[in-house]
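On to chain A.
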Amino acid sequence: MKKFLAVLLAALMTLSLVACGKSDNGLIKVGIINNDPNESGYRTANDRDLQAMFCEANGYEASFAYSLKNDEQIAAAQKFIQDGVDYLLLSAADTSGWDSVLQDAKKNGVEVILFDRTIDADPSLYAASIVSDMDKEGATAVEWLKGQGLAEYNIVHLQGVMGSAAQKGRSGALDAQVAADGAWNIVNQQTAEWSAEKAQEIVQSVIDSGAAFNVIYAENDDMAKGAVAALDKANIAHGVGKDVIVMGFDCNKWALEELLAQNWNYDGQCNPFQASYIDDVIKTIESGKAPAQKTIIMDEKGFDASTITADDVNNYGI
Partner candidate 1 sequence: MKAKAIFSKIIKNQIMIPLVALLILALFNLIVDPSFFKISMGLNSLGNPVLSGYLITILDCGSELAILAIGMTLVTAASGGQDISVGASIAIAGSVMLRMLCGRNGSRELLVPIFVAFIVALIVAMAFGAFNGVLVASFKIQPMIATLILFTAGRSIAAWINNNELPIVYDESYAVFGGFIPGIPIPTPAFIAVICFIITALVLKFTSLGLFVQSVGINEKSARVNGLNPEAIKILTFVILGACVAVCALIKTSRLMTINYSVIAKDIEMDAILAVALGGNALSGGKFNITASILGAYVIQALTTTLYKFQVPSAALSAYKAIVVILLVVFSSDTVRGWISKNLKFGAKKEVKNV
Partner candidate 2 sequence: MRENAVLEMKGIYKEFPGVKALQNVDFFLNKGEIHALMGENGAGKSTLIKVLTGVYAKDKGDIFLAGHEKAVAIHSPQDAQKLGISTVYQEITLCPNLTVAENMYIGRGDNVLQNWKKMNEDAGKLLTELDIPAKPTQQLGTCSIAVQQMVAIARAVDMDCSVLILDEPTSSLDEQEVAKLFKLMRDLKAKGVGIIFVTHFLDQVYEVCDKITVLRDGQLVGEYEIENLPRVQLVSKMLGKDFDDMSDIKSENKKYEAQGEKDHLYEASGLASVAANPFDFYINKGEVNGFTGLLGSGRSESVRAIFGADRVIGGEVKKNGKTVKIKKPIDAMKNGIAYLPEDRKIDGIVADLSVRENIILALQVLKGFFKPISKAESLKFADEFIKLLEIKTASTETPIGSLSGGNQQKVILARWLLTHPDYLILDEPTRGIDVGTKVEIQKLVLKLASEGTAVTFISSETDEMLRTCSRLVVMRDGHVVGELKDDELTQSKIMSTIAGGEKNEG
């Protein structure tokens, strides 16, 4: 029985590695290695975008593999190389450990394009890297906040999982501004680990302590939502023209709707739509040229509740 279960578990884990076959119909073969789409709304949108782009209608034959574990991803990459894909698209779970498999890819003439996440490997091993600039996201948000012209900034700062790229980028700009300007104070800075529940508890605790604050700077939408739930409980007005400014990131559709309803003030985009960028890179390589830049940074917007439109919600909401 235990053996059976072990097999079952193993099967569950590998089920997500979709097998791929060969074809001689002139389609470009791509192997796509991504994180589990169930990880977050961001990843779901990202996966959906890739699925929509890399289909037969667009001249692609795509195989997908999903895992949150580096070793499983590497195994999937090796399989794709063996299957003779033309392009390997990779969003790595970990930054290290990729050298040998990428060298294999190079030897077999497989072009590697990184998306969403960079890795610690020699740039010659991949053709291009399409990423978000988290530092820029943070800087855009802080710049917007500066523009609100408050006399004093008393900020509750809800951080993501410590050490993640998004957390570092989004915390960095705010920390720098607080250090530089005496009118900016951090009332509370804690990690809620991307979780709405934890964010709610932390903000609840700030409210219980009686400390005054006028900005919620949450590093993703979920945490902003948790914070707002705590504010509602304590009857603290928030949103456009109210006591507390609420800021989030990721541009979930429901979050942008909150902006549209004037309940939140700002949402920073973390662009999950890399497919078109990747498509451009592949087209460039297919035409025999090298991509203009190795590292391509995507456009990312910041939405203001006072200017957001219903179209924005539909176009950019994930």
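Keep this in mind: a residue touches a chain if its C-beta (ideal position, glycine included) is under 8 Å from a C-beta of that chain, and two chains touch if they have at least 3 such contacts; residues count from 1.
The candidate set was assembled so that all candidates are chains of the complex that A comes from, given by their letters.
Computed from a prediction, not measured in an experiment: that's the story for all the values here.
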>> Going by the C-beta definition already given, which one of 1 or 2 is in contact with chain A within this complex?
In response: 1
> Considering the complex alone, what residue numbers of chain A touch candidate 1?
Replying inline: 1-2, 5, 8-9, 12-13, 36-41, 44, 159, 162, 188-191, 193-197, 200-202, 204-205, 207-210, 222, 225-226, 229, 231-237, 252, 254
